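Missing here is one protein chain; the remaining ones are kept as they sit in the complex.
First chain written, first letter: the chains are A and B, and each begins at residue 1.
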Amino acid sequence: MEQTQHHSPKHHIIGFIWSLLLTFAALWVTLKAPIPVGLRLTIIVILAIFQFVVQLVYFMHISEGDSKVFQIINLLYGIFVAVATVAGSIWIMLYNTM
Amino acid sequence: MSSLFSFKMPEHGFFVTGEPMIYMADVLIVLVTLGIIFVLTYFKKWRWLWDEWLTTVDHKRIGIMYIISALLMLFRGGVDALLMRTQLAWPGLNFLNAQHYDEIFTTHGTIMILFMAMPFIVGLMNVAVPLQIGARDVAFPELNAVSFWLFFAGAMLFNISFVIGGSPDAGWTSYTPLAGNELDPGPGENYYLLGLQIAGIGTLMTGINFLVTIIKMRAPGMTLMKMPLFTWSTLITSVIIIFAFPVLTVALALLTIDRLFGAHFFTVTAGGMPMMWANLFWIWGHPEVYIVILPAFGIFSEVISTFARKRLFGYRAMVYSMVAISALSFIVWLHHFFTMGQGPWINSFFGVSTMLIAIPTGVKVFNWLLTLHKGRIEFTQPMLWALAFIPSFLIGGVTGVMLAAVPADYQYHNSYFLISHFHYVLIGGTVFGCFAGLTYWWPKMFGHKLDERLGKWAFWVFNIGFHLCFIPMYLVGLQGMTRRIYTYPAETGWGPINMVETIGAFIMGIGFLIFCYCVYYSARFGERDVTGDAWDGRTLEWSLSSPAPHYNFAHIPKVEALDAWWHMKKEKGKKKEKPEPYKPIHMPNNTGMPIVMSAFMFVAGFGFVFEWYLLAIGGLIGVLLCMLWRSFNDYDSHHYVSVEEIKKHEMAS
């Protein structure tokens, strides 16, 4: 089933449309949305995460190969360390008042 | 940034001058180099060296080269340690001046962690892991050679600093702004940055290589929960390497860019944040501690189970506790700088997460003890190292929890209490683990055992020296002696304690020398290992002849249980199987690309160290060309081992 799916460009076109929609949505939220800045930033980060998932699923075929479970665990672990690094650094360096 | 074509000299000249000890080192380096060249030429061994070793992609040989390098670095780092202990033996000595002392504690720390502990551990992984999982090599043998040679290039680059250009002197943590260009110009710190960078890239590749090997190349039937614990610890370590080393790569690159190209990441001016360096360094640095200790845990598990003649107690708990440690290792880094001035919330969070690590570690200690319980214990050399590890690590661990208590840390931090704590975990854990692993797998590597009597002498002397050196450090630390001071006044009253420490350090040195003699003696007279199963072992490496043939397994074994080889030995009498016919084995060719590419990397690194950009760019182009060459020429890089050759090997053993 997966096989036939990947043999048609439809799958990729859907992915491309999604990524365009998400990009312009992020732009609109940033420039035009009538909401506070903090909320705008939160929304665009969420949109970026969706965009990430779109790339993984539609273009990168994350669910292929005979080790896909480990591929996904590896990715999640990477994201865990990435979040710890970014959030931890910001917390430590910018919110470090007594 | 100077121009592309300028080859400016460092302020103090190209060669380091003015120290009699350094001149002696110069002479020694020249003599040893000439000696090696003479021996190789006289015995016509150049061809052999190139074909059999320098271009090899065999994981067992790469492992041996890692271990030889690690022992050399242990010697270098050990000499540094003894020089420091001599200077501190008595108040007010001037054996080393302040600058020289700074340089030596910097190189001691950096070499011991990055160029001794890491390659030792990686070497043992190379020697044992593919054999333990029933594989014929690692997943990417050529990449494995690249890893080794990059490590070697990085180590050499770092090591030449003390005779060419000057050593780094800002501590192994290289904190900014002290390590920045304003306060510490010149090649010294550049050596640190480039040496670690090159070796670190090699380490990252090792992590990827071993993760893929273990996930994808296990013998049929070996499920994850039937893997030997050393393999498990290697798997977890690989995961930590993969996610921690990129942080080091970036941190080193940023400081290099600061120093060479005038950026402002860690500077005091233009909005830079010097403390950001400490933050990034320890995001890598703390996981690094687990990278060097977890494989040691794996080794102790193998050794204790083998010589207690029992299955390891609590196998699953051992695995889960390592998984827990790997995740926790990424959220505790701030405990290395509690006193940097964060608010109580941040310190509390990291204090608690640090203490949490004691739980899985405690689980492991109890499991080792319960494995020993009612075992038929054999006090061989590897077992002695493993048994000595438990109390040492306990002392190191408990003092670690004391340091994790934030308010108390304000008292302990930066003192000899801390120094003793991390030496107790790193020597008592990692170094003891390396020696346990080395003596345990020695027969597998070389086909003979290490002499028991001499080995035990080395063990006891080293151990007595170790405790004599480091127990007093806790005391003198609590009395207020801070780290990284090159001398102290007599009124402090620290003199006698320091003298005891220095005596202990020299006894450790004697222990190391006895070990070296033991290696020589055993090579000539040691008990030959004819069975391949020197210790009546439990895991698959002992099912092979010693040393193992280059293709490892003529038939890939079928695994039915944990401790697969033990299980096979027990089942042997019950069922008789017809031996299957041999089939040709597909193996990778040797290649000179890794060493050539690493040589270019060394040249590039040297160019950046001296800010000779033409040289640096030339080196980088060389590296790129090697990669391009490889991309176009990897289509027939394999050969088949014929059935006749396999038969010849298998008959001989």
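Just so we're on the same page, a contact is a pair of C-beta atoms (placed from the backbone, for glycine too) under 8 Å apart; a residue touches a chain by one contact, two chains touch by 3 or more.
Here, contacts and distances are computed from a predicted model.
Asks: One chain of this complex is missing from the view, so tell me which of "ABC transporter permease", "Phenylalanine--tRNA ligase beta subunit", "Multisubunit potassium/proton antiporter PhaG subunit" or "Quinol oxidase subunit 3" is its UniProt name.
Replies: "Quinol oxidase subunit 3"
Asks: Given that one chain is not shown, what are the shown chains it touches?
Replies: The chain that is not shown touches these displayed chains: A, B.
Asks: Of the residues listed, B:92, B:220 or B:271, which one is in contact with the missing chain?
Replies: Looking across B:92, B:220 or B:271, the contact with the absent chain belongs to B:271.
Asks: For the chain that's not shown, point to the residue among B:55, B:86, B:249 or B:487 touching it.
Replies: B:249
Asks: Determine and list the subunit A residues touching the chain excluded from the picture.
Replies: So the residues of subunit A touching the missing chain come out as 3, 6-7, 9, 12, 15-16, 19-20, 23, 26-27, 30-31, 37, 40-41, 44-45, 47-48, 51-52, 55-56, 58-60, 64-67, 70-71, 74-75, 77-79, 81-83, 85-86, 88-90, 93-94.
Asks: State which residues belonging to subunit B touch the missing partner chain.
Replies: Those residues of subunit B that touch the unshown chain are 57, 135-142, 204, 207-209, 211-212, 215-217, 242-247, 249-251, 253-254, 257-258, 261-265, 267, 269-273, 276, 280, 283, 551-552, 585-588, 628, 631-632, 634-635, 638.
FYI, only the chains that are shown with their structure count from here on.
Asks: Averaging only over C-alpha atoms, locate the centres of subunit A and subunit B and give their separation in whole Å.
Replies: So the centroids are 36 Å from each other.
Asks: For a test of understanding, state which residues of subunit A touch subunit B in their complex under the given definition.
Replies: 67, 70, 74, 77-78, 80-81, 84-85, 88-89, 91-93, 95-98
Asks: Quick check on the complex: what are the subunit B residues that touch subunit A?
Replies: It is residues 215-216, 239, 242-244, 247, 273, 275-276, 279-280, 283, 327, 330-331, 333-334, 340-344, 346 of subunit B that touch subunit A.
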